[in-house]
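Our next item is chain A:
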Amino acid sequence: MATESLYEIWAKRNPEWEIRYENNIIKTFCDYNRGATSMREDRAKILGAGYEIFIVAFFIGLYYNQKKPLTTENRKRKSFGWAIQNWGNIESRGGRRPYPKLREYIFAALVARTDVDFIALDKGEITARKAVDMLMQTMEEYANFGFHFMEDKLIDNPGYFYASNAFLEVFLSFDASVSKSEDDEEPEALD
Partner candidate 1 sequence: MARYLTNSDKVLQAVLSDERLMAHAQYNPMDYETIAEALDSDNAVVCAVAKIIDGKGNNATDKEIYNEVTNYLKSNLI
Partner candidate 2 sequence: MILKSIKIKNFRSYYGESIFELSEGLTLIIGGNGDGKTTFFEALEWLFNTSTEDIKESNISAKRKAELEICESDEVAVSIVFEHDGEKELEKSFTFERISKDNVRCKDFKFFGYENSGSERYSVKGSNLLEQSFDAVIRKYCLFKGESTLNVFDNTTALKTLVETFSGIKRFDDLVELSTDFEAKSQNAVNKEMLNDKKCRQKANDLNFRLTKVKDEIQTLKSDIKQQDEAINSYAAKLEILEHNQEASEQYQDIKNRIKGLSDKRAKMRNYTLVDYNAMLLDESWILRSFPKVLQEYQKKASALSKQKRKLKTQEDERRGEERGKQIAIEHIQKLANGAVELPWNLPDQETMQEMLDDHICKVCGREALEGSEAYEFMKNKLNEYLRHIQETTKKDEQKDEKPLFTNSYIDELHTRQIRMSGEDEQRIAGIATEVSHRLKFIQDRKIDLDKIEKELQEAEDEKSRLLIQSSDLTEEMLEKDFNDIKGYFDQKGRAEIRVAELTLQLKRKEDEKRELDEEFAGLEPENTSVKMYQRVHTALREIMKAFTNAKERNVTEFLTSLEKKANTYLGKLNENDFHGVIYLRRTAEGSARIELCSEDGTIIPNPSDSQKTTMYMSVLFAISEITTLKREQDYPLIFDAPTSNMGGFKENSFYNVIDKINKQCIIVTKDLLIEDKTTGESSLDNKQINQLTCSVYRISKAADYSQTGLSTIQTTTTKIK
C-alpha cells in the first residue's frame, strides 16, 4: 500500500488557536461561524472563512520570526473544523480565486523552521505523527504571535485593520530581498 507522504499527513490536520482571539479578531475579520457566505455585507468582514485570517496571522509570525506558545489549557483552545488540505479551495466568485498552492509553501516554511530530526524520522526512530505534531506546533505558535500582534494594534487603534490596505501595509514592511546564496550548490543528483 502506498504510504502517505509527510505533506499528506500534515494536510489532514487542523491547527488550534486560542479562544481569546475568537471574537476580537477571527469573527471580526472573517465570516467564521457564519457558514459559507456569498456576500460580505458587513464592512468588517474583509476575508472569507476563518482560516484565512489564521493564514495571515501565521505569515506575520513567520516573517517576524517570532513564536508565541499557546496556552496549555485545552478549554482555551479551539480549531476550525476545516483541514488544511482544503485551505484555499474557494470558489471563483465575487472577485476571489482559489489559491491551493499556498498550503504547500506553508508546509515548506514549517519544515524549514522546525527542528525535527528528519534523519531519525527516516530511520524510523520517531514517528511521522510526532514529526507532524512538531510542525503543527510551529504553525500554531507563529499564528499565535500573529494574533497577538493584531490584537496589540487594535488596542491602539480599533479601526486599524479596517483600512483596505492595512494588512497589505504590514506585509510591505517586511524585507523582500532575495539574496543569492554564497555557496553555489552543485546540481543535485537524483537518486
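We adopt the following convention: a contact is a pair of C-beta atoms (placed from the backbone, for glycine too) under 8 Å apart; a residue touches a chain by one contact, two chains touch by 3 or more; residues count from 1.
Candidates were picked such that all candidates are chains of the complex that A comes from, given by their letters.
Quick caveat, the model's predicted, so the values are computed rather than measured.
A.B. asks: Which one of these touches chain A in the complex: 1 or 2?
C.D. replies: Result: candidate 2 touches chain A.
A.B. asks: Hey, which residues of chain A end up touching candidate 2 in the complex?
C.D. replies: These residues of chain A touch candidate 2: 3, 5-7, 46-47, 52, 55-56, 59, 62-63, 88, 95-99, 101-102, 104-105, 108-109, 111-113, 118-119, 121-124, 128, 131, 164-165, 167-168, 171-172, 174-179, 181, 185, 188, 190-191.
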